[in-house]
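Below is a structure I'd like to ask you about.
Apart from one protein chain that is not included, each protein chain of the complex appears where it belongs.
Chains here go by letter, A and B, matching the order in which they are written, and residues are numbered from 1 within each.
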Amino acid sequence: MIPMIPLVTASSVAFWVCGPIAVLCALGLLLARKPVHAAISVAGVMIAIAVLYAAQDAPFLFVIQIVVYTGAILMMFLFVVMLVGVDSSDSVVETLKGHRIASTLVAIGLGILLISAVGQFTLGREPAGLAEANDAYGGNIQSLAALLFTKYVFLFEATAALLITAAVGAMLLAHGERLKKKVSQSEQLEDRVRSYAEDGVSPTPLPNSGVFARSNAISTPALLPDGSVAEKSVSRTLTMRGALVNVEELRSATNAAYAVLEARDAEIEGDDE
Amino acid sequence: MNPEGFLVLSAILFVIGLAGFLLRRNAIIAFMSIELMLNSTNLAFVGFARFHGNLEGELAAFFVMVVAAAEVVVGLAVIVAVYRARRSASVDDANLMKF
């Protein structure tokens, strides 16, 4: 039975929607000044391509493309962009003489060559479709797995070795050398005591922030035994910003509460009389 | 949908990726351009897989992704190391290996 061939298939709809999106996003990568924008554009390309995979009877790759590529790899790019400096942007001025024109010409030339190579011939028939291949093991994923773990098992193992090597290599490369000797605890102690002896710097930690019934935030200053505020118990930055909680306010609530209680006590005692 | 369209799209994306690699000085963007080129080839792989009714094209795309992941891991580590040493992510600044 010859299946009906529809004029417009879902596949071609997907192509004509996602193809332009992919090209536009790719141009975004090429033209964006900031790396972050470029990364976002690439994410767009990846997703568009993922959709095209789906349209091409490749559900497994569709998922992988989104999860692994867009989700993992691209996010790693973003991490590095953040690490290197999110604000940095490329200078527009080309430093290499004639490089921009030559690169553009070569790229366009290569594009024309590739496209004309594609246009040189027609494949001459409609795609065979993957239905048969997928059905061999009961689905796309199963069939892929069968191929991967039988015919290409050694290649698969080799990629495992490649990945572990890459991981170790990345750790090695990103590992920073310690430039100074690590200061030990006893040395820290000695330094602290020495600075106390020489400069009078207190060897003990700074006092905690105040702990009140209604607040123990770092913006609440501690009180000394005489009721005055301990300056060192709060960050100077907060003091400068005027973000300190007014101790009197905290106190007033307590005092008010105590006053109510004392009034009630007095009332009770008065009733007894 | 016939596969020629996918091939043309693949070629366009590849060329844009190539241009990105050649024109952009930021190492991270150059890297992303390479990823773009790899993806464009994956697209062609998948298109051919469907055309031939053979899953090996999809499998090739899968392996390309794995290798790309490994490459990205090492490449980004290199970028970080270079950045740490030279405070720069420009590929033009790493030009000591010359005449």
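Assume a contact is a pair of C-beta atoms (placed from the backbone, for glycine too) under 8 Å apart; a residue touches a chain by one contact, two chains touch by 3 or more.
Operating definition for what follows: contacts and distances are computed from a predicted model.
Visitor: When you check the chain that is not on display against UniProt, which of "NADH-quinone oxidoreductase subunit L", "Glutathione import ATP-binding protein GsiA", "Type 4a pilus biogenesis protein PilO" or "Secreted protein" does it turn out to be?
Guide: "NADH-quinone oxidoreductase subunit L"
Visitor: Out of A:P20, A:G85 or A:G109, which touches the unshown chain?
Guide: Considering the complete complex, A:G109 is the one touching the chain left out.
Visitor: Of B:F6, B:F21 or B:Y83, which residue touches the hidden chain?
Guide: Candidates B:F6, B:F21 or B:Y83; residue touching the omitted chain: B:F21.
Visitor: Given the contact definition stated above, which residue among A:H99, A:R214 or A:R264 touches the chain not shown here?
Guide: In the full complex, the listed residue that touches the missing chain is A:H99.
Visitor: Footprint of the hidden chain on chain B, which residues?
Guide: Within chain B, the residues that touch the unshown chain are 18, 21-23, 25, 30, 91-92, 94-99.
Visitor: Could I get the residues of chain A that touch the absent chain, sorted low to high?
Guide: Interface residues of chain A facing the absent chain: 96, 99, 102-103, 106-107, 109-110, 113-114, 116-117, 120.
As a convention for this text, only the chains that are shown with their structure count from here on.
Visitor: State, to the nearest whole Å, the distance from the C-alpha centre of chain A to the C-alpha centre of chain B.
Guide: 21
Visitor: Within the complex, which stretch of chain B touches chain A?
Guide: Against chain A, the touching part of chain B is residues 1-9, 11-20, 22-26, 28-29, 31-33, 35-36, 39, 42-43, 46-47, 49-56, 58-59, 61-63, 65-74, 76-81, 83-84, 89, 92.
Visitor: Can you list the residues on chain A that touch chain B in the complex?
Guide: 9, 11-12, 14-15, 19, 22-23, 26-27, 29-30, 35, 38-39, 42, 45-46, 49, 52-53, 55-58, 60-61, 64-65, 68-69, 72-73, 76-77, 80-81, 83-85, 88, 90-91, 94-96, 99-100, 103-104, 106-108, 110-111, 114-115, 118-119, 122-123, 126-134, 140, 143-144, 147-148, 152, 155, 159, 162-163, 165-167, 169-174, 176
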